[in-house]
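First comes the structure, then the notes that go with it.
Apart from one protein chain that is not included, each protein chain of the complex appears where it belongs.
== subunit A ==
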Amino acid sequence: MSIQSNVEVHTEWGIVSARQAGRNLAKDAGFGNVDQARIATAISELARNIYLYAEKGEIVIQYVEDTESPVSKRGIKIIAKDKGPGISNIRDVMEDGFTTSGGLGAGLPGVKRLMDEFDIHSTAGEGTEITAIKWLR
């Protein structure tokens, strides 16, 4: 069982490989069918954003363990990073229905709802790094 998957995203196929890698890791980690779909969908959205807006970047999927909380938790962490143009209007992109690509505008707010933890760091001109975690229940 591999601990981590790194998938380069610079073609549409990168989106597919990333979500397949995520689904496999989620399955191995013991996530049920529905959470596997949630994780795969979240990865697909993040990978598509990289492909659409930054052209290339990387999706890292890894197991995480939280030993600091009273009850130790295990889960899967997705890190999506790129050196693209960055997002200057984070408040807008986190709003349902906001889109600059003609899509549904469901991507990032959707990822936030699909996952348990969500964190976004972006600097205009430097790039974006989004981290999302799903905990095993």
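Criterion: contacts are C-beta pairs under 8 Å (C-beta built on N, C-alpha and C of every residue); 3 or more make two chains touch, one makes a residue touch a chain; residues count from 1.
Methods note: contacts and distances are computed from a predicted model.
Between the listed names "Probable membrane transporter protein", "Cysteine-rich domain-containing protein", "RsbT antagonist protein RsbS" or "Chemotaxis protein CheW", the UniProt record for the complex's undisplayed chain reads "RsbT antagonist protein RsbS".
Within the set A:15, A:29, A:59 or A:93, the residue that contacts the chain not displayed is A:15. Looking at subunit A, the residues touching the absent chain are 12-13, 15-16, 19-20, 23, 33-34, 36-38, 40-41, 44-45, 48, 96, 103-104, 106-107, 109-110, 113-114.
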